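Moving on to chain A:
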Amino acid sequence: MNSLVLLMVLPLFAAFIIPVVAKFSSKLALFTGPVVLCINLLLIMSAWVKVGSGAHAIFLGGFLPPVGIVFYIDHFSLLFSGLIASMVLIVWPWDAKESRLYSLYMLLSAASFGLALSADLFNLYVFYELLAVATYGIIAKQKNSSATAASLRYLFISSAGSVMLLLGIAIIYTLTGTLNIAHLATMTENLHGFAGLSAFALIAIGAGVKAEMFPVNSWVAEVYGTIPRQLSALLAGLISKLAVVLIIKMLLMVFQVQAAFDLLLVVGMLGVISGEMVAWRAKDMIRMLSFSSIAHLGVLFIALSIGGSKGLWLAIAIMLHHLLVKGGLFLMADRFSGHFDKLKGLAHHSPMSAAVFLVFILSLLGVPPLPGFWIKMALVMNLAELGGGLYYLAIGVILLATIIETAYMFNLVQTMYLKADADSTPLNKRYSASYTFAKLFALLLLVSMVFVSPISKRLKDIANHSANPQIYIHTVLPARYLGEKS
Partner candidate 1 sequence: MNALHLMAELIFMPLIAFIVGMMMVLMMRKISARLQRRIGPPFFQPLYDIVKLYGKDTQISHGLIHDIGIIMAVGGYIGAEILLPVPGMEGIAAKGGVITLSYFLMIPSLGMALGVGQCANPNGSIGISRALTAMLAYDIPFILVVFGAAWHYQSTSLIGMIEYQQVHQWGIVEMPLLAIAGLFALQGMLGKQPFEIYIAPAEIATGPMVEMSGKYMGGLFVMQTFQLYTAGVLYASLFLGGGTSFLTLLPKAFLVVALPMSIAFMFPRYKTEDVIRILWKWPVMLGLISLAFIL
Partner candidate 2 sequence: MTLLDHLFIVVFSCLIAISVVRNLPIVDKLAPVLYGLILIMLVRMASVAYGGDAYLSSFSLDLLGFKMHWQFTALSWYFAIITLVAALASAVFMSGDWGRQYREGGGNYGMLQLALIVNVFSMILLLGSGDLLSLFIGWEFVSWASFLMMVLSPSKLAKKSAVKYIVYAMTGAMALMVAIVMIYAVNDSLEFEQISIVFAQMSGSSQVALVLLLFVAFAIKMGLLPFHLWQAVAYAETPGPGAAFLGAISSRMGMFTIVLVIVQFIGLGGLKSVGTSFANMQTLLAWVAALTTIIPTYIALQQHDAKRLLAWHGVGQGGYMLLGIIMFDSIGSAGGLMHVLNHASYQAALFMTVVAVMYRTGTSDLNKLGGLVTQMPLTFLVMLIGIIGLAGLPPMNGFVSKWLVYRSLLVNGQPLLFVAAVLGTLGTILSVYKLIHNTFLGQLRLEHQNVREVPWSMLVPMLGLSVIVFITGFMPGLILPWIASVQESVGLPVIAHHLGGIEYAKGGLDMIWVSGILFYGFGVGALIFYFLGGKSKRVHQYDNYAGGHFLTSDVRYHYSNNFYPGLMHLIGTWYRGSFQWLENSIVSVMSFFSVFFENIYRAKQPVMLLLIGVVLALLALYRNLGVGA
């Protein structure tokens, strides 16, 4: 079980070794990353079976909590680890000639695994920063001025976000004297005051920069517009979710209070509305998808605001769905010309890609019987059960957003099905591996449509387990320590 530390260590090691290997053989350097990721995938799978319905904690370096570094393993964290490994594999820069890029991708994976597994705030912060550094590097690798500018602006806001995050963590440490989440979960009464909740707000907004949270997401469209589409798929599909994972951990273990839920609800709603509104005016596909992505992260925050295992399973479902759909859409966009005017007649050039595109957006809109519908239905029903004006407002916002989304998405679809003009060049590449993966995603989406019931049951199990602070506490903290407390 302790071999799972390798999940984080292997990519980190690979990141440092790749530049060296590249001196001897660039081929070898290219393949190091995928091999490491494949090993990780195998590790994750075996751990998935072993963990079963339980949970497991790994204490690094032999220090016991609340002092040492702890990794917390359960199906929730393994699920995300698996997604990280697969996504990075999918977007692996096969055609890039530079070994430094491979290193950055490995660094990014290492940080991501760390974020998914860590069980204390300090480590989470470290991995978060590591992730940020890797991301700046990758963005800045694009050799054009707009990418550099985007990267710089991203750096500014992201580091400001990190400061907020750190400030939040500092407040928590001042209040409790510990950073271990399990430990924090045992002393929630210290944290449910104004100071504690303001720490949560700071953490949420700080991490929110990566999680595309309103209003700290102004980088999204600019960055996604300048980087390769595969990378957008990675950032929009996965990295944004990892930042959410950080927020989820804090929310579910420590801050199960109405004020925290309300905060998430409000930023969620604002994100949904603002994202959809701006996407509605977009004339470029990537820009449209970026803002739509913001809106969907908003939906995710609304789901989280339900709280408890209900909120968590919905959040996981939304994340997975969004990963498939938005990831798939960005991967598809690799082949498309961006601007709407150029996309005229796409359906005649490539009926298949138009069809795949349609499947994605229909699910995104929540058209039955696609999975998106069930998620939206479950979300709305759960919000309604909570009652209360704010939750009903959220329902209204989500459904209004769907209408706006229909308008702009189908405006694009309509363009695709028009007759091609002389100056329309809908496809800019004949072949793209990303497109194959996009088709795979669409297939997965269609398959999951058939298995809605078992999948949702599974997700509920995972959520029930992961949203329970008691299990968390008992797994991480040694019995001796618990005995002392109680």
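In picking the candidates, the idea was that all candidates are chains of the complex that A comes from, given by their letters.
General observations
What we mean here is this: a residue touches a chain if its C-beta (ideal position, glycine included) is under 8 Å from a C-beta of that chain, and two chains touch if they have at least 3 such contacts; residues count from 1.
These numbers were taken from a predicted model, which means no experiment stands behind them.
Of 1 or 2, just one candidate touches chain A in this complex, namely 2.
In the complex of the two chains, the chain A residues touching candidate 2 come out as 153, 156-157, 160-161, 164, 192-195, 197-198, 201-202, 204-205, 209, 214-219, 221, 259, 262-263, 266-267, 273-274, 277-278, 280-281, 291, 362, 365, 367-369, 373-374, 377-378, 380-381, 383-385, 387, 395-396, 399-400, 402-404, 406-407, 410-411, 413-414, 417-419, 452-453, 456.
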